[in-house]
Every structure is written in structure tokens, then in C-alpha cells.
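The complex appears here minus one protein chain, its other protein chains still in place.
Presenting subunit A:
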Amino acid sequence: MKGARASRTTIALKLGMAISGIIFLGFVLAHMYGNLKAFAGHDAFNEYAEHLREIGEPMLPHEGLLWILRVGLIAALVVHVYCAVVLWRRAARARGTKYVTKKQTGATRASLMMRWGGVTILLFLVWHLLNFTIGKVNVQGGATNDPYNLLVDTFDVWWLTLIYLVAMLALGAHLHHGIWSAAQTLGWTGTAAKRQRAKTVGFVVALIVTVGFSLVPLGVLAGIITK
């Protein structure tokens, strides 16, 4: 084909999704680690939050590294969503006429939920940032300048806990297929054994992330994490 460019292909878009997805995975694991500090009590949790803002000082300004990471995450989000939208529209066009009867033989449920699951996670992300970072919403009306107390106040409300638990299930399903899929897109699964390994890693990491994040709201619900 005249003028064919590798960087303009659908596979290049998939590579964009895989690399940005791996960046998110790194973030999510670090975030989960920070959340689990809630089990160490009020001071440990808040100190960790403060330390995040002090990393690299005095070489970096206050919150310097945090902003570098934030810019990186925003860039990854733009790439991930842009590639997903382009590929979603292309897939819809490629199967313009639907089947009257179609079975999804060979497909896992998680693999079929990637797009709407991704939209769910994106909507949750908006709420989550309003809740804890940008807006600092405390539905109980308490203080919002104390990260630990805001966390406890939030998860004392059953329906907020429910939103977070559902979101973590969506994230788990997304990672379950997404991690192995990224490995496949990057060309790391050239044999049946490597493919199985990537799928196992995907499932285990997804399980760790879902359980790890859910422990904190469940801990508040169970009265283990209190003010």
C-alpha cells in the first residue's frame, strides 16, 4: 500500500491503549497501597497524604512530583479514551448489520464489558475526584480538610460505599481482561504458555486491586476504621 504508516494503524491505537493502561495500573497499585494506610489509623494515613506532597523537596517544589504524576495521568487518560472511542466507532461500523442470533463462544464476560465498563469507571472517576480531591464533598456535612475523617465520613454512608464497591468490581473486570490484553497487544504472549501466564497475572492482579480497595470501605462499615 502506498504511503502506509505503521503509526496510523489500528494496532498503533491498541498500543496506545496498552501503554496508557499500564500507566494506570501502576497508579492504581500505588493508590491502593496508600489507602490501606487507613488501617494504621488517623495520623499514619494523613501523614502519608502529606508525604506525597513533599517527595523530592527541596529539589522539587511542594506538590511538585504530585503534579508531574498528575500531568502524566491526565495525558494517559486522554490517550486511553481517545483510542477507545476511535476503535469503538470503527468496531460499530465494521459490524453494521447485526446478527439475528449470535453466541459469544470463546469470550469471557469481562472481555465483552471493556467498553461500557470503561465508561462506568470514567463516570466513577469524575465522582471520586469531586468527592476526595477537587470538590471535597462531605455528604455528612463534616470537615473536608482532614483526609482520614473525610474518608470515614464518606464510607459511613451505605450508598456511597455501594457506589465504591460497584466501581471496584467494574475496575476488577476491566483489569482482568485489560492486563492480559495489554500483554498481547505488546506482543509478549507469543506462546500458549505465555498467554496463560498473562491471563493468570491479569486475574490475580485484578483480584488484588478489587479486594485491596474494597477493604477500606468495608473496614469502615465493619467499624474497624473509625474516627
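Definition applied: contacts are C-beta pairs under 8 Å (C-beta built on N, C-alpha and C of every residue); 3 or more make two chains touch, one makes a residue touch a chain; residues count from 1.
Throughout what follows, contacts and distances are computed from a predicted model.
Enquirer: Per UniProt, what's the omitted chain called: "TldD/PmbA family protein", "succinate dehydrogenase", "ATP synthase gamma chain" or "Amino acid ABC transporter substrate-binding protein, PAAT family"?
Expert: "succinate dehydrogenase"
Enquirer: Using the touch definition from the top, which of A:24, A:148, A:164 or A:180 touches the missing chain?
Expert: Reading the full complex, the residue touching the unseen chain is A:180.
Enquirer: Provide the residue numbers of subunit A that touch the chain removed from this figure.
Expert: Listed in rising order, the touching residues are 1, 4-15, 87, 90-91, 93-108, 111-112, 114, 177, 180-181, 184-192, 194-195.
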